[in-house]
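Notes follow the structure.
Yeah, one chain of the complex is gone here, protein chain that is, but the others are all in their spots.
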Amino acid sequence: MKIVPAISVPEPQALQSNPGSSGPPPGSGGLFKNMLAQVSQGQRQADVQIQQALTGTGELHDAMLALENANLGLKFLIQVRNKLLQAYEELNRMSM
Amino acid sequence: MSWNIFPDRMVHLLEQTLTWRSRRQEIIAGNIANLDTPRYTRKELNFNKLLTAHLQGVPTVRLAATHAGHLPGKPAGTLGAVEHTRNSVDLDQEMVQMAENQLGYQASVQMLNKKIDQIRTVLEGDKS
Partner (left out) sequence: MNILKTLDICSSGLTAQRQRLNVIAENLANSHTTRTPQGGPYCRKHVVLATRPAEEFASCLEDSVKVAVTDIAEDRQGGRPEYDPGHPDADDKGMVNYPNVNPVTEMVSLTLASRAFDANVSVFRAGRAMALKALEIGR
């Protein structure tokens, strides 16, 4: 399976048409959920590629790239989470 | 569509070149293994042709298909691109092509690594 380039970072405009958030109005919560789902998908994709590489039906470099993709996606997610937490804590401090 | 952290087309292209080069290595290996087989004519996978066609946006590369039907489930990367020439195997030419192919593969990997490095720099803030 090939990794097809998708929208890498959801733009703020995309929040309005974000299909991930159906209940509460689009905010950073919906954005994060959407990213989480996509990163999970990337991890699953990497697992599929690994299995294919091990059984010999897939290419080795495809598996390596999928793994790297999943890895970097996870790192990205962690960074976004950290920044969100920082912003939340700063907001908390401000209101005191 | 699944998640891809690489925003540009270049990474996808590099990945595609890796697949092509790997397939080409296979073909060259077959040519060299059949060096002394009587009545064997060499097969060829023209990398430049594939690359140009891909860059011009041609969806599949189909050269004169002399056989009917493809087996399902085969990787679609180079379907129909293997040419059958009428020449016998020239060992020196095959060795040169193999060396060039190997170099091209390693170059693609190297370039991919640089691209990955860029993303990592963004994520980790230049902690190299």
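We call the chains A and B, going by the order they appear; numbering starts again at 1 in every chain.
As a working rule, a contact is a pair of C-beta atoms (placed from the backbone, for glycine too) under 8 Å apart; a residue touches a chain by one contact, two chains touch by 3 or more.
Just so you know, these numbers come straight off a predicted model, no measurement behind them.
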{"item": "Among the chains presented, those that the missing one touches", "value": "A, B"}
{"item": "Options B:Leu18, B:Leu50 or B:Leu123, residue touching the unrepresented chain", "value": "B:Leu18"}
{"item": "Touch list for chain B against the chain that is not drawn", "value": "18, 21-23, 25-30, 32-38, 40, 43, 66-67, 70-71, 74, 79-80, 82, 84, 91, 94-95, 98-99, 101-102, 105-106, 109, 112-113, 116"}
{"item": "Footprint left on chain A by the chain that the document does not show", "value": "53, 56, 58-61, 64-65, 67-68, 71"}
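Here is the rule we go by: only the chains that are shown with their structure count from here on.
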{"item": "For chain A paired with chain B, centre-to-centre distance based on mean C-alpha positions, whole Å", "value": "30"}
{"item": "Residue numbers on chain A that touch chain B, as the complex places them", "value": "2-6, 8-9, 38-39, 41-42, 45, 59, 61-62, 65, 68-69, 72-73, 75-76, 79"}
{"item": "Contact set on chain B toward chain A in their complex", "value": "1-9, 11-12, 15, 18-19, 22, 75, 109, 112, 116, 119-120, 123-124"}
